[in-house]
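Yeah, one chain of the complex is gone here, protein chain that is, but the others are all in their spots.
Chain naming follows the written order as A, B and C, and within any one chain the residues start at number 1.
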Amino acid sequence: MRTDINLGVNCAGIKMKNPVTTASGTFGFGEEYAHYLDLSSLGALVVKGTTLHPRKGNPPPRIIETPCGILNAIGLQNPGVDIVVDEILPRLQQFSIPVIVNISGDTPDDYGLVAKKLDQSYAACIEVNVSCPNVRKGGMQFGSDPAAAAEVTRVVKANTNLPVIVKLSPNVTDMVRVAQSVAEAGADGLAMINTLLGMKIDIHTMRPVLGNTMGGLSGPAVKPIAVRAVWQVFKETNLPIIGMGGITCADDALEFIMAGATAVAVGTANFINPRATVDIIEGIEQFLVKNGYSDVNQLIGKAHQ
Amino acid sequence: MRTDINLGVNCAGIKMKNPVTTASGTFGFGEEYAHYLDLSSLGALVVKGTTLHPRKGNPPPRIIETPCGILNAIGLQNPGVDIVVDEILPRLQQFSIPVIVNISGDTPDDYGLVAKKLDQSYAACIEVNVSCPNVRKGGMQFGSDPAAAAEVTRVVKANTNLPVIVKLSPNVTDMVRVAQSVAEAGADGLAMINTLLGMKIDIHTMRPVLGNTMGGLSGPAVKPIAVRAVWQVFKETNLPIIGMGGITCADDALEFIMAGATAVAVGTANFINPRATVDIIEGIEQFLVKNGYSDVNQLIGKAHQ
Amino acid sequence: MKLMTAAKVTNRKHIMPGYNLLRVHAPDIAHSSQPGQFLHVLCSDTLDPLLRRPISIHTVDKDRGTVSLLYRVAGRGTAMLSDYEQLNIMGPLGNGFTLPPANSKVLVVAGGIGIAPLYFLLQKLSENGSVADVFLGASSAGHLLRIKDINELGHSVQVATDDGSSGYHGRVTDICSPDFISGLDMVYTCGPRPMMRALAKIIKKHNVPGQFSLEERMGCGVGACLACACKTRTGHPEEFTYSHVCVDGPVFSASEVVWE
Partner (left out) sequence: MKLMTAAKVTNRKHIMPGYNLLRVHAPDIAHSSQPGQFLHVLCSDTLDPLLRRPISIHTVDKDRGTVSLLYRVAGRGTAMLSDYEQLNIMGPLGNGFTLPPANSKVLVVAGGIGIAPLYFLLQKLSENGSVADVFLGASSAGHLLRIKDINELGHSVQVATDDGSSGYHGRVTDICSPDFISGLDMVYTCGPRPMMRALAKIIKKHNVPGQFSLEERMGCGVGACLACACKTRTGHPEEFTYSHVCVDGPVFSASEVVWE
């Protein structure tokens, strides 16, 4: 860490000491990876999608590899918000980094109740998942309709004083419209992209591979789609963006930042390299030094100039 | 070729001696690959997107590699329908296979005029491209709105007696709705998927790589999305489907067929293996033999059972 | 202790058609591994194939600081494993087998490549002076692995093959006679799910406890992605939950698993 280089960013009111965080659902509650890296070196920690009540998740298989990507259909398995607030978040306090809790629900009211519980917790921010393709009710349903996404945003905002980031689905005709709609509804920031709806058939069993038939595509395969989404939304809204989708290295992260992301999240790449986040932080710093920049903020949206 | 195995399919009224064709724009007018394979062994030949007037296409770079995929922004460079009808199609007659002409336009009337000209040509079928992400007017615009897609379909149908296949865009919230809408408008078949809108930024120049900024993502990376699209649309419509998106080998092709495709098209893979189509035809036959099937039609939609 | 390390490959051997043995230098892992634990192995130095592959620890040599992996070439990932001078590995991961008290009557049942983690267990058993009965099942003789080495450890081996090309002609569970099973203190097993399901039924009937090593497709290998779900019982007889093979297993108590 060089003192003459600023890596810090302010994303939706959260002070991050560097622009790198984790993609919800790919990094557990952080502790699972504590053997492999110093969690306190992350810009922020985004934890697993949390719901009002505990959820079992989908039947296996829940994951399958695809070319340069994976399909997952976890189905939001989680212990429920009470355990998150009472047991998990207090433990995460030791790492002294902003913890962003990703939330989901079947109805806007569900979201509101979860938000209310988090309001009094150690969470620094709420990430509203209106884009999960792996659950029957809610999830992507909200995210694919600008009005429904706005409604969920409003309810969450009404129930918390924490900054609210809305996580957008790429499975829509016009992400910009959804982004604008949640911006008007009071979102403090945007996270994009969630996974793309996909599936795989096993030609030997002649059946879909995933227990849930369809799943969400993530990993390097989707990176061009994610960069495009960030580029488009950056152009048409003023909200800070956490960019993600296929980031594996510092060069990928810089691509998102230049497209307009204030921060980036690392997802699938954690499975391949558990130190991907910290390697990326280092790589961004090296890029700044090598190219004569002193502040990562100088690069945000740079490709639009 | 074994005589006890039937590879023939009837797709939207076109008799194909096997279910393998080429994806428009990836195989030129066929002749470019005539050195590498016997064109007459293909189930059908889908040629480059054709418009009323010649088009120059987009400025370079027009292509860039992405993880397991490519982005292209060709911009429909083509000699115009008159040259296609007068010079190119007559030459293709020698191969004695159905030739499907992919068409695009700025307005529904453009499509109609092109269709009318093709009606009297050697073309066996018209594939209506309402989903090109690489041109400013028309293209994807039509494909992302069910009503507009239906309108184009109606105009084309009114101008030709050839079977009409509509090629759908994956860049929409609900492909099934677009499919149903063009089905009602009289489409004889569906082709899916066209490319996904994506982009890449060169972090050294700090600018988008493609001359046209954004481009269309194709190749193995998109396969899970394409299989899902075929699966969903097969379930909800009765039209035959030409499935494509990332097919590189017989196993991939079989995945699409089991998801519901009557035929498959090979695109990006031609660039890597110019003999991909014929290798796939052979592989499908071998699969049938090995698994005790005598007819490829037995596998269409098999994964739904 | 869990590690990610680039371990030097010190030996590779094709032990039978389709089966390789790979030895890597990883002293920390060699010293801390328990039988039943696994490594999460990077197979490619490009993005295709993308994910790591879980491979059991087959045996360790603490003196030399090496760990051996025995694997079947199942697909693209495992086909690449023997290409490298160095292997990027994470581990040791998961919960392994619990050793039985001295003088216990123990049966070890391996289906095919299922012997991979069980051989390490058999080594520990013989270090403790225990002698186990070992049943090996496979589709045919060409998939029966390590018989000689198991005998050398002092255990007795019986064999069953689906095609009768070696030993009993039939399933390995068919040679589990009720008399024999009911006299056991513990059954250890790893193999194809149908085999393990059948075995679970048999030992349940005779009230014999079992430690079963399960497989499931994995993402992270460390409990973060929740991909490797396996249906297990909760306190309530009507209920179930999804446990995770990478952290709750891969070794589960047979009675804990919902075998469907």
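We take it that contacts are C-beta pairs under 8 Å (C-beta built on N, C-alpha and C of every residue); 3 or more make two chains touch, one makes a residue touch a chain.
Since the structure is predicted, the reported quantities are computational estimates derived from the model, not experimental observations.
Trainee: Specify the shown partners of the omitted chain in the complete complex.
Mentor: Counting the whole assembly, the omitted chain is in touch with A, B, C.
Trainee: Touching the absent chain in the whole complex: find that residue among B:Ala158, B:Ile272 or B:Val289.
Mentor: B:Ile272
Trainee: Decide which residue listed in B:Gly8, B:Pro61 or B:Gly283 touches the omitted chain of the complex.
Mentor: B:Pro61
Trainee: Given the contact definition stated above, which residue among B:Gly43, B:Gly69 or B:Gly260 touches the chain not shown here?
Mentor: Only one of B:Gly43, B:Gly69 or B:Gly260 touches the chain omitted from view, namely B:Gly69.
Trainee: Touch as defined at the start, partner being the missing chain; which of A:Pro19, A:Gly43 or A:Pro67 qualifies?
Mentor: Among A:Pro19, A:Gly43 or A:Pro67, only A:Pro67 touches the chain that is not shown.
Trainee: Which parts of chain C are in contact with the chain that was left out?
Mentor: Answer for chain C: residues 44, 46-49, 76 touch the chain left out.
Trainee: Using the document's contact rule, name the residues of chain A that touch the chain not shown here.
Mentor: Its contact residues with the unshown chain are 67-68.
Trainee: Touching residues of chain B against the unshown chain: what are they?
Mentor: So the residues of chain B touching the unseen chain are 25-28, 32-33, 35-36, 48, 56-65, 67-70, 72, 74, 77, 219-220, 248, 268, 270-275.
By our rule, only the chains that are shown with their structure count from here on.
Trainee: If you take the chains that touch chain B and keep only those that also touch chain C, what is left?
Mentor: A
Trainee: Just how far, in Å, is the C-alpha centre of chain C from the one of chain B?
Mentor: Using C-alpha averages as centres, the distance is 47 Å.
Trainee: Roughly how many whole angstrom separate the Cα centroids of chain A and chain C?
Mentor: The separation of the two C-alpha centroids amounts to 36 Å.
Trainee: How many angstrom lie between the centres of chain A and chain B, each centre taken as the mean Cα position?
Mentor: Here the centre of chain B sits 34 Å away from the centre of chain A.
Trainee: By the touch rule stated above, which residues of chain C touch at least two different other chains?
Mentor: In chain C, the residues touching two or more other chains are 47-48.
Trainee: What parts of chain B, by residue number, touch at least two of the other chains?
Mentor: Where chain B meets two or more other chains at a single residue, that happens at 67-68.
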